[in-house]
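Note that this complex is displayed minus one protein chain, with the remaining chains in position.
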Amino acid sequence: MKQPEEGQLLRIFIGEEDSYKGKPLYEAIVTKARELNLAGATVLRGIMGFGAHSRLHTTKILRLSEDMPMVIEIVDSVENIEKILPFLDETVDEGLITRENVKVIKYRHSKGGY
Amino acid sequence: MKQPEEGQLLRIFIGEEDSYKGKPLYEAIVTKARELNLAGATVLRGIMGFGAHSRLHTTKILRLSEDMPMVIEIVDSVENIEKILPFLDETVDEGLITRENVKVIKYRHSKGGY
Partner (left out) sequence: MKQPEEGQLLRIFIGEEDSYKGKPLYEAIVTKARELNLAGATVLRGIMGFGAHSRLHTTKILRLSEDMPMVIEIVDSVENIEKILPFLDETVDEGLITRENVKVIKYRHSKGGY
């Protein structure tokens, strides 16, 4: 059975309408994570929430604006996670980031050879 | 670069149809979190799952009932997280709560002065 490695889970809580250079911030973060060759990134869209400034978002009330909470999850080694922090520091204006140690098991195609 | 603080991530796994005083329980929990001035709360809606009593929920099979699994994520300091626990103890009838230590970085508008 595959053995786990030490790693970190980085979670970025921002708003759907937060933007960076004209595109959604969550998209910019995922693109940056891929450029940095991080192991993976996943964007989850919340259906309700609040964050900085206590603005409450919900799919029910704010039909028009729909600035839903987004969670971006990035998993990698501590060294790799640290590569994306300066970019987040520059681009996240309002939001919350959590970092925690996790055990990571990576599965990849055995075919094709790395 | 912003330095992280010690904090906790609280995750509440309940059902979409769980209710409290006539409104969805997930909504009641987010409202309570805001009342308590917690740093943020995000509601994620699962597309399949099971929990207490092993009832399996899926968007495919249970079209009519659609009692999907919901995850509510709340991030704050240990002290603040503890403020919402009695409310959860009172309102969550079936469900699962996880608590874990995380490093937290909070970003807020520099404008407006805190």
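By written order: A and B. Residues from 1 in each chain.
Keep this in mind: a residue touches a chain if its C-beta (ideal position, glycine included) is under 8 Å from a C-beta of that chain, and two chains touch if they have at least 3 such contacts.
As the structure is a computational prediction, the values presented were derived from the model and not from experiment.
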Selected from A:30, A:48 or A:84 as touching the chain missing from the view: A:30
Footprint left on chain A by the chain that the document does not show: 1-2, 4, 7, 9, 26-27, 30-31, 33-34, 37, 39-45, 73, 75, 100-109
Positions on chain B where the hidden chain makes contact: 11, 13, 44, 46-54, 56, 58, 69, 71, 85-86, 89, 92-100
